[in-house]
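Pasting a structure below so you can have a look.
Moving on to subunit A:
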Amino acid sequence: MTLDDVLASLFPDGHDVRNDEGVVLGSAVLRSGTGMLVVGIADRTALGIDEAIRLSGYVLESVGRDTGPILVLVDSDSQRMSKRDELLGLNEFLAHLAKVLIHADMNGRATIGLLYGHSAAGALLATGLATRVLVGLPGADPAVMDLPSMAKVTKLSMEALEEKAKSTPVFAPGLSNLARMGAVHMTWSSAVSLAGQMEALLADMPAVQDKRDALGKERGGRVKAVDIAERVRDLALQTR
Partner candidate 1 sequence: MIAPLKDIIPAERARSTSFNEASARTRLELLLDAGSFVEFIGPEQREVSPHLRIFDLPEQFDDGIVVGHGRLDGSPVFVAAQEGRFMGGAFGEVHGAKLTGLLRAAREIGSIPVLILFDTGGVRLQEANAGELAIAEIMRAVMEARIAGAKVIGLIGGRSGCYGGGGLIAGCCSALAVSEPGRIAVSGPEVIETNRGVEEFDSRDRALVWRTMGGKHRRLLGAADVFADDTVQDFREAALELLSLVGPFGLDGLRAEQARLADRLRSFGGCEDAVDIWTAEGIAHAERVPELSADLFIALANRIGRTSRDAR
Partner candidate 2 sequence: MEDLNFQHRARARAGGTRQSAIVGVVASGNLEVLVERSLPDADCALEIKTAAVGFGEVWSAVIDDFVERYSPGGLKFSINDGGARPDTVSLRLAQAVRLIEGNGQ
């Protein structure tokens, strides 16, 4: 789906969401009357310092004014790979965006990521993976690491990697692999109204606690993470 398709299906009564060179900012009112802040990155734009600061600023400005949930739309490239971005501290800008989203989520503004296109690496960490619930749409094609780059580093052929990818979701690109990890909570249907699916999610929003590791175990993608984290936590709590 294109950004316009997504927005039209989510907000059939209209919205004021604008796409300015890949930076998506605006708001909309759901049919239930709930106001929703909308931010995002579109058109497979790389997420660099210039984009990130606008997104974080827009969310911060809304604090105190708005109370509704925050939607983060994601169709990005990777983080912008450039000398200028790194020189000026891209890691701080991306972390800041993630922090603003996490802080809002923990202070009564539920955050929902909607991954409808591509995303990768640092861009995904600062957007979709910094929300409470990440939803995937059919056709989304996230890739933490693309197979040609992996082939180069691991010195394995593409065929060998593709063969290995059949037995594990742990490294290969794709929405279903991220879902099995617990990173993508649910995949919506693009055949029915997104508005209805959004209303249903908001009516039954999971608790603010991060349960992605438990989800990853349940789905068989990350069998060890939740148990290791629990064990370390228990041992650490005993030191009190």
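The set was built so that all candidates are chains of the complex that A comes from, given by their letters.
Assume a residue touches a chain if its C-beta (ideal position, glycine included) is under 8 Å from a C-beta of that chain, and two chains touch if they have at least 3 such contacts; residues count from 1.
No experiment lies behind these values; they were computed from the predicted model shown.
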{"item": "Identity of the candidate that touches subunit A (this complex; choices 1 or 2)", "value": "1"}
{"item": "For the subunit A and candidate 1 complex, residues of the former touching the latter", "value": "49-50, 53, 56-57, 60, 63, 79, 81-96, 98-100, 102-103, 106-107, 121-122, 124-126, 129-130, 144-145, 149-150, 153-154, 156, 164, 167-172, 177-178, 181-183, 210, 212-213, 216, 221-226, 228-233, 235-237, 239-240"}
